[in-house]
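Working notes, structure below.
Here we show just some of the chains, and they stay where they sit in the whole.
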Amino acid sequence: MSGGDVVQLRVRYPEVDRMGVAHHANHFIWFEIGRTELMRARGVTYRRLEDDGIFLPVIEASCAYHAPARYDDLLRVRTRIEGATAVRITFEYRVESEADGRLLATGTTRHASVDRDGRPRRLPARFQELLA
Amino acid sequence: MSGGDVVQLRVRYPEVDRMGVAHHANHFIWFEIGRTELMRARGVTYRRLEDDGIFLPVIEASCAYHAPARYDDLLRVRTRIEGATAVRITFEYRVESEADGRLLATGTTRHASVDRDGRPRRLPARFQELLA
């Protein structure tokens, strides 16, 4: 997996709950950082995409939690594009411990490509190519 | 669906992103409020459960997003127990608009019953009965 597809993160204090482990909702935020950096590495800045009127809201999200992430742990998020059409993109994620490579979580998000008003909008061909 | 299984929530300002809609990670926090109140209505306070050394970490979570929730919208979260064994519980959720009853999202969380150190621990029989 190439450079931009792996992001390093450190678990933040408020991300951890009273069990001492990262709360399960944060994984979806880490996934988002993963796909943002994957896109950036391929030349597609998500911020720029939105400025151009293209939005990629999540239509389905799932995560399986294999082992806990703890406060201050360094994590690796590996992201890949599982599939993309003109109006749909699916990303897959693996969250691993940076210390020992252990798999902590796996997940998927499916996205629609829509305009500012939520109507389907085809991704421009150049984006489709970059993300293919 | 009886009283405690429906919770009303209002979408908070920081829960909304620059698309003007609730960020998809928040639904998992709303689900958590849903199951906490379902359990409370049945006489099982989750806080009490943890004080007794029983934890219910999420081992799988998923959500399908049907329509956006917007800032200041009143929502209803309907929660039901899909199934429970001595060491596993699965909850199902529906998030609806309080204004017009429209379905905004559906989701599922699976939980393991573990002790403070993450080892499997059977739910006491009285909890299993309350949650059955």
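Letters A and B name the chains as they come in the text, with residue numbers starting at 1 for each one.
As a working rule, a residue touches a chain if its C-beta (ideal position, glycine included) is under 8 Å from a C-beta of that chain, and two chains touch if they have at least 3 such contacts.
Note that the structure is predicted; figures quoted are calculated from it, not measured.
Trainee: Total copies in the full assembly, please; the file places 2 of them.
Mentor: 4
Keep in mind that, in the parts below, only the chains that are shown with their structure count from here on.
Trainee: When the CA atoms of chain A are placed over those of chain B, what is the turn angle between 0 and 180 degrees, to the nearest 5?
Mentor: 180
Trainee: What whole-Å value do you get for the distance between chain A and chain B if each is reduced to the mean of its CA atoms?
Mentor: So the centre of chain A lies 23 Å away from the centre of chain B.
Trainee: Give every residue of chain B touching chain A within the complex, in rising order.
Mentor: Those residues of chain B that touch chain A are 18-19, 21, 24-26, 28-29, 32, 50, 55, 57-65, 68, 118.
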